[in-house]
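Okay, here's the structure, questions in a sec.
Not every chain is included here, but those present sit where they belong.
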Amino acid sequence: MLLGRVVGTLVATRKEPSLGGLKFLVLKQLDIEGQETGGYRVAADAVGAGLGEVVLYATGSAARQTKLTDRRPCDAVIMAIVDTVEVDGVVKYEKAEAD
Amino acid sequence: MLLGRVVGTLVATRKEPSLGGLKFLVLKQLDIEGQETGGYRVAADAVGAGLGEVVLYATGSAARQTKLTDRRPCDAVIMAIVDTVEVDGVVKYEKAEAD
């Protein structure tokens, strides 16, 4: 899994029928320091993530291992909202309490 | 999923028999700002996408999760035509009404 920050939304009315009801969020990929890498991903949201939140997302067939995405043509899913990331003994990211 | 713009078509008469009837479109990959990255992908079309449209495509085993591509040797599928992409509160792409 990789880290991403939810930065936007994508609307698509004409789509594969099985995708109805899925919410697509735009993620900017983050490196281990929490900095943007320049990459992005559009992912289905399985956890109710909000704009600005740092999330963990899975790609490939793993993205279909949720009730929302099972058997759907979806190759990326947000499967967790990150509370804290600690690397080499230093807290690199901590979710704000007010979120 | 990633964003792409439909830029062309590919014709192949000699192909794996199960692929009969599938339409292959050529996509230029787009970054989050809607700019071309230099990459491309040939994808099966599951939604009736047209030349010039911005689409969302899935790769890997997800590409077989449509009726058209089920059990076929296909690793990329267009599964949605994009209406709008909004990033950091700014509309980065909006489909023209006349499309």
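Details
When the chains are written out, they are named A and B in that same order, and each has its own residue count from 1.
The rule we apply is simple: a residue touches a chain if its C-beta (ideal position, glycine included) is under 8 Å from a C-beta of that chain, and two chains touch if they have at least 3 such contacts.
Here the structure is a predicted model, which means the values were calculated and not measured.
Whole-complex tally (this structure file, single sequence, 2 chains shown): 5 copies.
One rule holds for everything that comes next: only the chains that are shown with their structure count from here on.
One finds 21 Å separating the Cα centroids of subunit A and subunit B. Of all the residues in subunit B, the ones that touch subunit A in their complex are 1-3, 31-32, 46-48, 56, 58-66, 69, 77, 79-88, 92.
If you check the complex, the residues on subunit A that touch subunit B are 7-16, 18-19, 24, 26, 28, 40-43, 59-61, 63-64, 71-76.
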